[in-house]
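To start, the structure under review is shown below, and the notes come after it.
Left out: one protein chain. Kept in place: all the others.
We call the chains A, B and C, going by the order they appear; numbering starts again at 1 in every chain.
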Amino acid sequence: MAKVLLFGRLADVAGWRERELVLPPSLTSLRDRLAGEDPALGAALSGPGVQAAVDQVLTRGDAALAGVSEVAFLPPMSGG
Amino acid sequence: MAKVLLFGRLADVAGWRERELVLPPSLTSLRDRLAGEDPALGAALSGPGVQAAVDQVLTRGDAALAGVSEVAFLPPMSGG
Amino acid sequence: MITLSSDAIDPGALLNGFCAGRAATGAVASFTGLVRDEGGEARALELEAYAGFAETAISKAADAAAARFDLQDVLIVHRLGRVEVGEAVVFVACAAAHRRAALEACDHLMDYLKSRAPFWKKSHGPGGARWIEPTDTDLADARRWDQETT
Partner (left out) sequence: MITLSSDAIDPGALLNGFCAGRAATGAVASFTGLVRDEGGEARALELEAYAGFAETAISKAADAAAARFDLQDVLIVHRLGRVEVGEAVVFVACAAAHRRAALEACDHLMDYLKSRAPFWKKSHGPGGARWIEPTDTDLADARRWDQETT
C-alpha cells in the first residue's frame, strides 16, 4: 500500500486529499486509473501546470512506481 | 552675520564646526578667506568631492552670498 | 531556519531575534507579506503546504540562495491555515556583510516562494472562495534567476 496525495484545487475536485492504494506499475497508469474512477479529477490532473512528486521528488513524464510509498499531484504552486 | 558650518573631516582639520562671520560677497571669496586664515582647511576645502550648501541648497561653482544666513562645507557624504 | 506553522507571525520579534548578536553582519534585509483586502474582495487567505516535502524544498532553496548571495544567515517563516487580512503570511530575512546581497536574496527567495514552493492558497471573500495560482509576473520573476545562472 502507498499514499496518494492531492493538493489545492485537485483535492477540492476529487473530494479527498489522501488515499491508501496499491499502486499500479507506473505514474501514467495511476493517472489513468484515477481518471477512470473520476473523470473530473482526470481532467484536473491533466490541466496546465499539474506536476507529480514521487516519494517527494518532482517527476517529469512517466515514472515507475515499484517500491514507491508516496505519490502526490501538485497543481501550480503559490505561496507567500 | 551668518553661520559657516564645517562637517566631518573638515571640522577635524579646522578645529571648529561653526563660526559666525560677516560673509564676503561670494562663495569663492569665502573659500579664499578661510584658506588664507588656515591653509590646511583651504587644502581640505578644495579636496575631491567637497560640496557647499548655501542656505541649505547644494551649490555648484560660485554663488553670491548677499543676504545668505548659512553656508556649509560638506565632505563626501556617507550614511547608513 | 525554516518554519511552517499555523501560529501567527510576529515580524518584529523575528527581525529582532535575527539581528541579535551579529558582530560581522552589516546588512539585514527582510520581507513581510501581508494579506490584502483586495478592495473588499478578500477576507482571508487559506494556506496549504505539502508537509515534509515543503520544508525540504525550501531548505534547499535557502541553502542555494545562501551560497549564491554569500549570506551569513537566512530565516523563512511561512504561515499555514487561515490568515486574516492585515496578518503576515510570510516573513523572510537575509543577513550579509553588504546590503545588495541581502536585498537581492530576499527578492530571489520571495520569487521562489511565490511560484515554486509547494504551497497552495485559497482566497476567501464575500463572493466565496477561489484558488490563487501564480500570475504570469510571478512566473517571469522566478525565471529571472534561472537566466542569471546560465
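Throughout what follows, a contact is a pair of C-beta atoms (placed from the backbone, for glycine too) under 8 Å apart; a residue touches a chain by one contact, two chains touch by 3 or more.
What you see is a predicted model; the values in this text were computed from it and never measured.
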Field: Touched by the hidden chain, restricted to displayed chains
entry: B, C
Query: So which of C:L47, C:V83, C:M110 or C:A142 would be touching the chain we can't see?
result: C:M110
- prompt: Residue-wise, where is chain B in contact with the chain that is not depicted?
  reply: 5, 7-9, 12, 49, 53, 56, 72, 74-80
Field: For chain C, residues in touch with the removed chain
entry: 10-17, 19-37, 39, 85-86, 88, 97, 99-100, 102-103, 106-107, 110, 114, 141
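By our rule, only the chains that are shown with their structure count from here on.
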- prompt: If you average the CA atoms of chain A and of chain C, how far apart do the two points sit, in angstrom?
  reply: 26
- request: Round to the nearest whole Å and give the separation of the Cα centres of chain B and chain C.
  value: 48
Query: Got the chain A residues that touch at least 2 other chains?
result: none
